[in-house]
Each structure stands twice: as structure tokens, then as C-alpha cells.
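A single protein chain has been removed from this complex, and every other one stays in its place.
Our next item is subunit A:
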């Protein structure tokens, strides 16, 4: 069973890390934070419509609400009456509050309990199994996540050039006939879908860490997009393995521990990265200062 939990963790981590690459590069990480909170509203509304916690319509509805969030925030930002991050900080608490009010008033007895909202229930995932041809082929959670991982990977593979161009030079992309807006919404739909998919295992808040952490590590350690993607994926895998092992050792929240490990690796990359690391930069700066000082004193000596 540990193996299955470990597998789910790895799949979720990589599935989140992939769109995270572009979120970090486009500075849209807080938008993903907003989405991960508002999909709860989507899940609640979809649940009211279907009355069935396991219906795939739930995922679809929640994903749509996530995309709607992006649209509302974008509309608010376009009014230019408030700054971008203020728009985010107003919309998602509103949606989240509506979700909480709906849950407490109308769905009090259902499994949508507050703890799993925040933390997820990675430990219980193996108990919901999938049946294929009457055979038990593993936990349902694993297969849905694998599907999402595949969707994300295919999207990035198919649209690699377009994503790369629109991320680094949106104006040129538009001039060449691509639609940065479509790509933006496509990416955000993926983020939404991934957040909904990871919800069960990881909970609201930590999905952000899963998306941003490995990508940030990749960004700090590389100089090219395809290198960054590879490092991101490897980091995601390592983080999830170490996280799950540590969590079992200490008997603590699985997703939480992975998030902590993710933070540690990203911060370590920030400090020790050979090119962009803080340590390197500080050492380089002090070396340069010494050189400058030596040169200046030499100049003054020669003038005397």
C-alpha cells in the first residue's frame, strides 16, 4: 500500500509541476493559488447538481469554475481600477466564502469536510479502487491522476513552441498569428483541471507548492526551457519520494511533508545554484569589490 501511495504522490507531483513551469515563467503563480481555492466552489456547485461525489461531471464543473475565476479576475484587471494582485485577492476569497457558506448550510453531512479541503486525504486514496473487467487494477485516484498527467504532458508537447514563444515574447507571438489569449486560457484550464484532480490527495493550499516549487528549482538551476522542464520533473519526483518517506517515518501529513521538502529544495537551489544562486552572487560581488578597491588604490598610488 505504501507503494501505491508513493506512486500517486509521484504522479500528482509531476502532473502539477508541468503547468507550474509556465506559471513561474509567466509570473502567474498567485493566479494558480486563486484557482486552487475556487475549485472548491466548483466542486460544491457540481455536487449540488449531480448529488454524486464520484461523478466525472464534478471534475468538469469544478474545472469550469476555475477557468471562470481566471476570466473574472482578468475582467477586473482590465478595468484598471485596481492592481493585478488586488483583483486576485478579492475574487478568490469571495468565491471561497460562498463555497464555505453553501457547504455548512446545505452539505453538512457530506464527505466534503473541512480537513480534507485543506489537507487532502492522500493516505486514504488506496481505498477507492478501480475495476476494469472485474479486476482490481489499483486505486481510482492513481488512474485519474495518470490521465491528468498525460493530458498535461500532451498539451506541453503539442504546443511547446507556442507556449515558449508566448511566454517569453507575447507580442511577437501575437504578431505571428498565434493567440496568446487562447494559450493563456488553455494553460489555466489545465491548471484548473490539475488542481481539481490533485484536490483529493493534496488539498487546496498545497497544490500551489506542488506547482511552483519544482518549477522554481528548475528555473534557478537552468538556462534553457527544455532543461528547466527536465529538472522540474526530476525535482518533483525526488520531492515526492523524500516527502512520503519522511512523512511515514514521523507519522505526519503526507502532502504537508512533500510541500516542506519542496520548499527546502527550492530554497537550497536559491542559495546554491551555480549561476543564479545567492551564495555565488554574494561571493562574486565581494570579489569584484575587492578588485575595484585594489585597482582604485593602485591608481591613487600611481598618481602620487
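In the analysis below, contacts are C-beta pairs under 8 Å (C-beta built on N, C-alpha and C of every residue); 3 or more make two chains touch, one makes a residue touch a chain; residues count from 1.
Methods note: contacts and distances are computed from a predicted model.
Engineer: Pick from "NADH-quinone oxidoreductase subunit NuoE", "Manganese import system permease protein ScaB", "Electron transfer flavoprotein subunit beta" or "Potassium/proton antiporter" the UniProt protein name of the chain that isn't shown here.
Structural biologist: Per the UniProt record, the undisplayed chain of the complex is "Manganese import system permease protein ScaB".
Engineer: So one chain is hidden, and I want to know which residue out of A:147, A:170, A:234 or A:264 touches that hidden chain in the complete assembly.
Structural biologist: A:264
Engineer: In the whole complex, not just what's shown, which of A:157, A:175, A:250 or A:301 touches the removed chain?
Structural biologist: The one listed residue touching the chain not shown is A:250.
Engineer: Residue-wise, where is subunit A in contact with the chain that is not depicted?
Structural biologist: 24, 27-30, 32-33, 37, 76, 79, 81-86, 88-90, 92-94, 96-98, 100-101, 104-105, 108, 114-115, 118-119, 205-206, 208-213, 216, 219-220, 247, 250-253, 255-260, 262-264, 266-267, 270, 276, 278, 281
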